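Here you go, one structure.
This view holds just a subset of the chains, kept in their places.
Per-chain residue numbering starts at 1, and chain names A, B and C are given in the order in which the chains are listed.
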Amino acid sequence: MDFAHSEKARHYINAVGTFIQQNIAPCEKQILSEYQQCTEDFSQWFVSEKITALKQQAKQAGLWNLFLPDAKLGQGLSCLEYAPVAELTGRSLIAPEIFNCNAPDTGNMEVLYHFGSTEQKQQWLMPLLAGDIRSVFFMTEPDVASSDATNMQATIDIQGDKLILNGRKWWSTGLGHPDAKVGIFMGLSNPENDKHQQHSMVLVPLDAHGFSIKRMLSAYGQLDAPYGHGEAEFNNVEVPLSNLIGGPGHGFAIAQGRLGPGRIHHCMRAIGAAEHALALAMKRGLSRTAFGKPLLKLGGNLERVAEARMAIDQARLLTLNAAWKIDNLGVKQAMTEISAIKVVVPSMLEKVVDMAIQIHGGGGMSDDFPLAHFMAMARALRLADGPDEVHKAMVAKLELAKYRELA
Amino acid sequence: MDFAHSEKARHYINAVGTFIQQNIAPCEKQILSEYQQCTEDFSQWFVSEKITALKQQAKQAGLWNLFLPDAKLGQGLSCLEYAPVAELTGRSLIAPEIFNCNAPDTGNMEVLYHFGSTEQKQQWLMPLLAGDIRSVFFMTEPDVASSDATNMQATIDIQGDKLILNGRKWWSTGLGHPDAKVGIFMGLSNPENDKHQQHSMVLVPLDAHGFSIKRMLSAYGQLDAPYGHGEAEFNNVEVPLSNLIGGPGHGFAIAQGRLGPGRIHHCMRAIGAAEHALALAMKRGLSRTAFGKPLLKLGGNLERVAEARMAIDQARLLTLNAAWKIDNLGVKQAMTEISAIKVVVPSMLEKVVDMAIQIHGGGGMSDDFPLAHFMAMARALRLADGPDEVHKAMVAKLELAKYRELA
Amino acid sequence: MDFAHSEKARHYINAVGTFIQQNIAPCEKQILSEYQQCTEDFSQWFVSEKITALKQQAKQAGLWNLFLPDAKLGQGLSCLEYAPVAELTGRSLIAPEIFNCNAPDTGNMEVLYHFGSTEQKQQWLMPLLAGDIRSVFFMTEPDVASSDATNMQATIDIQGDKLILNGRKWWSTGLGHPDAKVGIFMGLSNPENDKHQQHSMVLVPLDAHGFSIKRMLSAYGQLDAPYGHGEAEFNNVEVPLSNLIGGPGHGFAIAQGRLGPGRIHHCMRAIGAAEHALALAMKRGLSRTAFGKPLLKLGGNLERVAEARMAIDQARLLTLNAAWKIDNLGVKQAMTEISAIKVVVPSMLEKVVDMAIQIHGGGGMSDDFPLAHFMAMARALRLADGPDEVHKAMVAKLELAKYRELA
């Protein structure tokens, strides 16, 4: 394991760090307050002009698609090299998209990059990489426990050269975005197959007939406009067979392949958020006083600062180790790590943010600080992409496998 | 300690329970969804007609002002007798106000009941008891750490028969309500006195000149319309000296006296919320399946159900014990208990709700269920009315006092 | 629920408290140090003469068999009345036996009291009540997971008017005691019956042919001489059929009946131990200084004191509530509570003792203080009489039963 920053990584860490500090940080608060005008009526959602300008600027500076290991389409950063960059962007609520590195578009681009046909790439991957359009991933369903992905009930009916999609999906992130043009829909296409080969992924243009957005959901009161988390209905939506990604029944295989790097990105951004929360706690806790002392020096507050530092550092090392394993041994050899960080990091973020909120008092729960938003993110991450329990079960399963002779 | 329900308590438990089940529960979801139209523009906030009708109905049924021990103005329930009633109302997000038993009006009514002059009672207590107007408590300030109440910077200038108020307050619950007519303002009036005799409480009509509402704050994204949590500015607000409650410098003494019963109410409502969250978890966890089993029977879920039950039961007994002590020994003999429940109950509620959310998946964070709201309430309760740390310090201080000879 | 102390309870609380303070506390350290001479060679174990004298004194003072509700054989204290007395004795490591109120003799006496034949009572209950002999309970077995009691493999072969016992038992508390004369053996007698009617309880004199003590076990290094926890072998041990308690297959029914009050006793003693540990922490933490302050005033120590106080008080109320339910509603109506205290109390004791040890530094782990002993007791209580997991499962099962319609 060598977690040292390569020269290339150092370059991007510096460049991205500087860009955030000079260009994003100064206007973040204003952009977020623009977006606070967005209500549940998502038809009124918009993209801040500042965001558009910043994206252009980042693109011109070559700080673009950093998440993609491809040296031509992205910047050729390995998972381990991109990790500290992702951490930096995670300190900000808007930075990821400025560098075209935000979920769920990154995951969708990866799917298309690895599994898309030439036509699919041309039609959807290129404009996504250009940042011109946004995309959605339709997986979770309101009517079943999604912790068991094989519960999925939405259907893909293969009829000759057409696919007919039906079902209801929710928590489809990005669905509210004015530029959202396409989604990847996962559904049951081959019920006759083995359990993990029954589902397929299909590209759906969001103007398809029979597709409708029902509403935007809030999570801990956050609508996350202009991306949002939507509920959608697919009512006999028809798309050409060529919209199938990979082949019929490849859904889980693709999801699996997409999984590792995206997990690293999520986790590193969450670590960045934790560092930001800790920094806010330090500043607030040193600048406000009670009972004659700075808040931080009261009771067990400094112990909690230490616990935050220790938890963040451990979570980061665990994530870097997972990234290193993905890069060097492949996703299959990193299954324990990829599940472990999914459990450890969001839970660490929750604890750190909770501490920071407590130091801030009521203000910490308001939108005056990014803490409530970070908390919503942390809580959601404990569910999204498999709840804690499923990932603990995976870690345990791999531990059990070492004792196969006893089982 | 005798926690048995008196006959009177049993009567009200049954009556309130039935009323909630028959009249409130059936329309709660719809009322809450009406209120979801309320955005940060609080000038558009309104009272649901259903709420108005339900209040009328409850009043006619004699289920009104149950919190007030006075047998004439309230129903003569002791703190211990009212406790299980408060728990019942806490299962619902709207029930407390239906019975005219919602914070902060209850606390304000108690202040006026115990410390108000005859005129103050006539002018403000009576319409509050009638449920015709709503009120606000102005204490927390944005510019100082409010965990140390003596940090308060807002001023009350006594000039002859006038009081001039200046300062900025926030987290003033109820400030957004269309019927909010009056507030109790706490500020520094006597800086020459001892630390805890420098502040006074003053009644301020909300149409006073120089008073302005700056905005409504959200907590974990919840605006809590139509009550809301507001930020207000007092710019040379002038009120007659007769608006002073008690005497100059009596602020903390009044706050202290107000404290005990209100704490019981808050905590019992939170226990009700926890029971509701647990019930939702049970129902969801039994009706949804994953990996071939009901969710509840997977992994450690049933252990967490047991932990929830054990935590709720302990928290309830602790709170009933505090109520019993207040009734029988007085607030001063119940200081450990009154601080202890303030720490134990919200933290218990957080854990139970977190478990319930996890069982619900993403939906648990949305407004489809009351869980996100309960979580915001729990988190806020860890700060409101003194953060955990201050109350732990109080419990420790009282423990230390037993070893005075060693100190 | 009425947890108030009755007049009778108050009398015994005072009398026992005074007796401990005046007669036991002054010589406890010396008695414990006498017993530290006891090594694994249990043939050398002895009873301190001081203990014998104190027992005599307590008996004469009428502070004897307080655990037994029977007014003639004991003092007629209900479960709720005895609870605070048990707490007092739990502050001391030797007090319970002084009042003839120590496990496992109390449980064995209860079994004989409720289920023994007249002859069994005459032969064994009377000398036990007199404190002249000691007894053992043979249940746990080394070769199977005892968390599932139906795993029990030891056999009771009913042959005419004889019973032939075979098997191996361990963690048989009291087996090392010089006065141990009899044991209650639980084994498989009726494999043809339903799962919970296959086992019986049998009285075995410890001088029976075929019975042998293999060794004394230590728990966290504590031998707990002169009682000890032994491992024993039953090799065709023959006893008359009249030694059967209740009837064949009644083993679990008897165990169940014995369960409730004993649980209360254990838990109240553990609460007493927690109070003692907290008191030691307070005294040490106030009398020693570091970095210029008493230890207690450093970092988060006072928060931990508060958490200890809150946890102890909650655990006590939960246990008193269980006792009240047993007295007033019966064991069957108190199943949730009886399991809940079994989980909550030992875990609370662990946390409080851990805190106290931390305040004491290395000394806290040594035999200079009772803390290491309390920790061993707490840890053992999380396993003895059903591990935490089994009791959580029981609490969850009873919670599930409320939602039977959904299951």
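Following the convention adopted for this analysis, a residue touches a chain if its C-beta (ideal position, glycine included) is under 8 Å from a C-beta of that chain, and two chains touch if they have at least 3 such contacts.
In this text the structure is predicted, and so the values were computed from the model without any measurement.
All together, the complex described by this structure holds 4 copies of its single chain type, of which 3 are visible.
The criterion applied here is as follows: only the chains that are shown with their structure count from here on.
Once chain B is removed from consideration, the other chains connect through touching as one piece.
With centres set at the average Cα position, the gap from chain A to chain C is 53 Å.
Chain A and chain B have Cα centroids lying 37 Å from one another. Averaging C-alpha coordinates per chain places the centre of chain B 43 Å away from that of chain C. Touching of two or more other chains is recorded for residues 299-300 of chain A. Taken in their complex, chain B has these residues touching chain A: 36, 39-40, 140, 142, 144-148, 151, 170-171, 217-222, 229, 288-291, 295, 298-301, 357-358, 361-368, 372, 375-376, 379-380, 382-384, 387-389, 392-393.
Across the complex, chain A meets chain C through its residues 299-300, 302-304.
Touching chain B in their complex are the following residues of chain C: 1-4, 278, 282-283, 286-287, 294, 296, 302-303, 305-307, 309-310, 313-315, 317-318, 321, 336-337, 340, 343-344, 389, 391-397, 399-400, 402-403, 406-407.
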